[in-house]
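Below is one structure, written out as structure tokens, with a few remarks after it.
A single protein chain has been omitted from the complex, and every remaining protein chain is retained in its original position.
On to chain A.
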Amino acid sequence: MSFSLSAPASVMSPLPEGTATHCPYCALQCGMHVTQTDLNQAEITPRDDVPANQGGLCQKGWTAGALLRSPHRLTTPLIHGKPAGWDEALGYAASRIARIQDAHGPDAVAVFGGGGLTNEKAYQLGKFARVALRTSQIDYNGRFCMSSAAAATNRAFGLDRGLPFPITDLGDAGAVLLAGGNVAETMPPFVRHLNPAGLIVVDPRETPTARLAALHLQNAPGTDLALALALLHIAIADGHVAEEYVAARTTGFDAVRDSVSAWWPERAERVTGVPVAAMRQAVAMLAEAGNAVVLTGRGAEQHAKGTDTVTAYINLALTLGLPGRPGSGYGCVTGQGNGQGGREHGQKADQLPGYRKIDDPAARAHVAAVWGVDPADLPGPGRSAYELLDALGTPEGPKGLLLFGSNPVVSSPRSGHIAGRLAALDLLVVADLVLSDTAELATVVLPTAQWAEEAGTMTNLEGRVLLRRRAVAPPSGVRSDLEILSGLAERLGRGGSFPADPRTVFDELRRASAGGPADYSGITYEKIADQGGVFWPCPADDHPGTPRIFLDRFPTPDGRARMVVVDHRPPVEDVDADYPYYLTTGRLLAHYQSGAQTRRVADLTEAAPEPFLELHPDLADHLGIRPGDMVRVTGRRGVTEATARISAAIRADTVFLPFHWEGPNRLTNPALDPVSRMPEFKVCAVNLAVVGGGR
């Protein structure tokens, strides 16, 4: 099939333009107008002045308005499932927090955030934990998302910004290698920036993105690292080393070159299942393209070796001389709406605002001064996301948890166990707009405003800070997350330091980030509106922002990118006689993350009503599974059931489950990457059995 990627026809709505804002879902942050209609419904139309989507929207974006007036919206707080007033709910939560901390110390109350929260909320949540609760126990679901890419890019470049260049640069690249990403489903308008003739996709499944590509490398799950090492081996052997660039802009090449001599392509072929000829073709495409880009997604990153896999792809990009060259580079495709900003401003266990490190004395002094506290009173680093969830309700772990913008009952690995840990808490406070799977377990549920009902900033996958404007009034009875934090702080005796107005919080964030790696100090709401977004770093009022970082130097002490030796290792849990098939998980077009929002939009549940198990016809034949059969998927940590969908698009040794429903993550492996603490979501071993006939 041939594709035309020229801009489609304009589909501007006949309605007068509404409020210019951005989509509530993924990190592409498509521009959209929200218009309140006479029927008190919100109409969505795409904006064509936003480079990321260029007038496009996927079904999730088009139907985003449905969530604003969803009958599933929570409009009153709940205490133990019973409606309560705000004063009562906040008072109850605050008194229980105080009681737990009095008995067990500050770390007995934890905070868990999300990569969908605005910069203002992420910042305020981090400050709330450290200043109001004085707990070290804060982390967020971005640990399950971007942490491996962030760790690897920090290690190599001294800075982590998902795309270090505007997304429109991709259109100028003669070749793009996308390892472990399915943008055609996860963020469809992204595809408008890709040239199919130069696209190489690495994925165990022939995804819609792989079908667009000129070359698909269909590797076995958990072998991305071996493949990347072999691609680098070939690049060196075939004489594609950018000698001058490597000499001038990198360190560590010699050791990396020696180390990949052990990964000749025929060896990697046996490990990955990718034919040598295809590997050679991929390298030739990248090396001969003029401009080329290497991208990684969660498929390559969500492993206990994800940081090293990203490092290997960065080594490949550096060897070819791509990063820091206009039109070329390495980037990671951020997933969650504010996955980028969410990892910069202090809701991560080891971080302070501005992408500062919490164990750096200078960083602590700066942030403590902005917060008006003694640096010595700031807690140190706490547990990473899975370790935090795993410790809940244990003798050494937190007894209380405040949860914002996340749904770990669905989204954490070994989720059945995590549901048990959440149930063991003395206090679980959940702020959400609907009664999510996790909120159902909560002691206190606080109904929040959402996306188009409040203002704030989001930092998209390019590192471009965007303005989310208030377009409609929230339903009566709900409060914003910032109002909730303000109210709790007041009841904890910390009133005054936690304003509820987003712009006031942003101004404080600017000061807190000043001088840090992610410097927002020169960004204002007005500048964002005027420029259509501002790329960080933006260190001064008269600074226009930085669309392309790394052009002159890398922000490492010597200005050079660091190449680091890494080696392949097999999946933590490989297949065996008892669990003979690989399970991998991923996203569907119609749903976002844990599905808490999208499973409550009728058009989307109609498009994708339930989880399914994708398996190859050969495997289905072997096991006697027919389309529509109910199949039990059993792993070492749990069991789930799903309807069989038979497709030659997946490897015969691998099955796939979409993770938007409670179930699939009961099976996934919480083995952690030693550097990033990312769990091994993308590969574990399972067995299959038919439990019911087709419907």
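Going forward, contacts are C-beta pairs under 8 Å (C-beta built on N, C-alpha and C of every residue); 3 or more make two chains touch, one makes a residue touch a chain; residues count from 1.
The working rule: contacts and distances are computed from a predicted model.
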{"item": "Choices \"Putative spermidine/putrescine transport system permease protein\", \"Regulator of SigK\", \"NAD(P)/FAD-dependent oxidoreductase\" or \"Sulfurtransferase complex subunit TusD\" - which one is the UniProt name of the chain not shown", "value": "\"NAD(P)/FAD-dependent oxidoreductase\""}
{"item": "Chain not shown: contacting residue from A:G91, A:P106 or A:P208", "value": "A:P208"}
{"item": "Candidate in contact with the missing chain, chosen from A:Y25, A:Y92, A:Y140 or A:F190", "value": "A:F190"}
{"item": "Residue touching the undisplayed chain, where the options are A:D102, A:D254 or A:D360", "value": "A:D254"}
{"item": "Residue, one of A:D107, A:E269, A:E387 or A:D673, that touches the chain absent here", "value": "A:E269"}
{"item": "For chain A, residues in touch with the removed chain", "value": "1-11, 46, 55-59, 62, 184-185, 188-192, 206, 208, 211-212, 220, 236-238, 254-255, 257-258, 261-262, 264, 266-267, 269-270, 272-277, 567, 575, 589-590, 603, 607, 616-619, 621-622, 648-649, 652-653"}
